[in-house]
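Below you will find the structure I want to go over with you.
Heads up, one of the protein chains got dropped from this complex, but the rest are sitting where they should.
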Amino acid sequence: MDINEILVIAMFLSFIALLFTGIPVAWVLGGIGVIFAGIGFLADMYMDTMTGLDYTTLGLVVNRLWKIMDNWILVALPMFIFMGIMLDKSGVAERLMQSMQELFGRVRGGLAITVTAIGIILAASTGIIGASVVLLAVMSLPSMTKQGYAMPLALGTIASAGTLGILIPPSIMLVIMADQLGLSVGDLFMGAVFPGLMLGGFYILYILITGIVKPDAAPIPPDAKPITMNAFMNVMKAVLPTLALIFVVLGSIFAGIATPTEASGVGAFGATMLAMYNRKFNFKVLKEVVGGTMNTTAYIFAIFIGATCFALVLRELGGDELIESFLTGLPFGPYGIIFFILGVIFLLGFFLDWIEITLIILPLLAPVISALGLDIDGYGVVDNPELVWFVMLVAMALQTSFLTPPVGFALFYLKGVCPPNVQLRDIYKGVIPFIILQLIGLLILVFWPQLVLWLPATAYG
Amino acid sequence: MTEIEKLPSVPLADGIDRFIQRIGLTVAWAYVALVLVIILQVVLRKGFASGLIALEELQWHLYAVGVMFGLSYAQTTNSHIRVDLFYSSFRAKTKHVIEILGILILVMPFIAIVFFHSLDFVADSWRINEHSSAPSGLGWRWLIKSTIPISFALLALAMVSRLIRDFTLLMRGDA
Partner (left out) sequence: ADKLLLKTPIAFGTHLPALGTPIAWVADQLKLVSDGKVKMKVYEPGKLVSPPEILDAVSSGKVNSGYSTAGYWQGKMPAAALFSAVPFGPEAGEYMAWLYYGNGMSLYQEMYDTAGYNVKVMPCAIISPETSGWFSKPIEKPEDLKGLNMRFFGLGASVMEKLGVGTVQLPGGEIFGALEKGAIDATEFSQPAIDQRLGLHKIVKYNYFPGWHQQATVFELLINKDTWGKMSKGQQALVETTCKASMTNAIAEGEAMQFEVMEKAAENGVEIRYWNQTMLDTFKSKWDEVVAEKTAADPFFNKVWTDLSTFRKGYDLWEANAFLPRAQK
């Protein structure tokens, strides 16, 4: 093993080790980056490596940081957070949750199912996981706690529903993948619809079954009434304003009034209007919302900023080459190779961000997959059907990586908005069943590619 | 909204934190401006077919200011995310030591790298009076770029405050 490889592995291991000291994730990422840049520099001097790392090169961190700042697509993140906190402060969210719960009456897990349903709706309006997770948590966690849900179930539901956004279009991840592989964004968006809905369906099914098998985990509120026409009308009245808001956000996208990025601002504005309508809006509320948005946005972006330093140094140490040499020339059959690759991506997802994986690994894999000679039917409409299908497999594996400990970004975002008595280990425990569901979904996609390819073929045929 | 674990009070550190928070909460109004600019942009484009590149750019300017000044703000509210798997069961003394070492060994070098390199980055932009690459975009690019050194200086100050706090508490031997 040469020195570069040892350094790359040492960098990974130090990162994981330091994470568990409880030092904030963002600073571990950034700090490890700087320290290993120093180590790389010394290795160049005394150990005949060629990392090229030094003080000047490390300055690239500033250029990379600037690209996070001038990224127009990321504007959506604080806006959806703004919307979420405003909905919470204005009492709208709680009312929505209550009403939906009434609607489900005596169905166990009704509230959790509501969360998943809203998660799917949010997923269709943005692809920003941090925003979805925070929004769902702020809106639903207090209600679920009050109703006596088992913490792991509540947290797992929120985290998993929140990550659907990276798969269900519009999705930044799919946009970048399309760009990397030269595939049509439209094909990928359409291809992701059924896989995304399938996962949402699995979540709901799981919650229903949990309600039956472990009734204590998802209790029915003591005052639950059977649904009458009257109750139904009351619920409708309560839900209407919020539904209108969601309609405005989604509608503005689908009617072509706003881009998904702008729709986030429309949502924030709409939530403020709702608060005014409910007479909950005043200067103090606005100040709290603004401060909360500032805080939440910042801790999410701190991780981006730390990660960009980490990734830069990892790359300069030769992390790309290490992963590449690991993946090429595997002695398996076509499906064997696919399973192996997915397995590796899944494992890398325990530690790396999807952006890194997409940028580093996906371009290396495309030729491998094309060369497998798989006979995947694109109905004569979808270009490179085998790649579209494979990208969807990777996308789902990566979506899972948001949920896998120790480095699961959805878990971090969720932790950020939970009350302090909720610990990360509760969240870890909660997501395990959902990770298993994801893996089942992945298996289904492997053996049933038409789930991916039928829709783009039909839509653009 | 976030219920933050309250840190024990240390007068000097409290003072610094209040100063940083006052700045942070003032800058935070950029997010309200952002909402309004987005609405304006949508209305102009759809209603009057005159979307403006300058407004599009103003959006990420406002967002960037919020994000960068948020870093130090979130530090003073102790909101940066930790993997608390073991951390939550550490004794207070252990936590103080970890915090101090973490800031000195990991955080400060990182902040220093960003801060010093960003000075050249801003100076270059100032020297050529950098403008948006879109002809009808915004000018004065050095102004938004200079949020990097300023916000990282504030972040360093927030770290110093935290160092003072943890060091004082460690000396005091608080449980």
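Going by the order they are written in, the chains are A and B; count residues from 1 in each one.
Here is the rule we go by: contacts are C-beta pairs under 8 Å (C-beta built on N, C-alpha and C of every residue); 3 or more make two chains touch, one makes a residue touch a chain.
Quick caveat, the model's predicted, so the values are computed rather than measured.
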Subject >> Contact residue for the chain not shown (choose from A:72, A:247, A:339 or A:454) >> reply: A:72
Original post:
Looking at A:98, A:140, A:259 or A:272, which makes contact with the chain not pictured?
Top reply: A:259
Subject >> Sites on chain B contacted by the missing partner chain, in the whole complex >> reply: 44-45, 49-53, 56, 120-121, 124, 127-128, 130-137, 141
Original post:
What residues on chain A make contact with the chain left out of this view?
Top reply: 50, 52, 56-57, 59-60, 63-64, 66-67, 70, 72-73, 169-170, 172, 175-176, 178-187, 189, 253-262, 312, 315-316, 320, 359-360, 363, 460
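By our rule, only the chains that are shown with their structure count from here on.
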Subject >> Geometric centre distance via CA averages, chain B-chain A, whole Å >> reply: 23
Original post:
Of all residues in chain A, which touch chain B in the complex?
Top reply: 18-28, 30-35, 55, 58-59, 61-63, 65-66, 68-72, 74-75, 78-79, 82, 85, 88-89, 138, 252, 257-258, 262, 264-266, 268-269, 272, 286-288, 290-299, 301-303, 305-306, 309, 406, 412-413, 415-417, 419-420, 423-425, 428
Subject >> chain B to chain A touching residues, read off their complex >> reply: 1-5, 24-25, 27-29, 31-32, 34-39, 41-42, 46, 56, 59-60, 63-64, 66-71, 73-74, 77, 79-88, 90, 95, 98-99, 102-103, 105-107, 109-110, 113-114, 117-118, 120-121, 144-145, 147-148
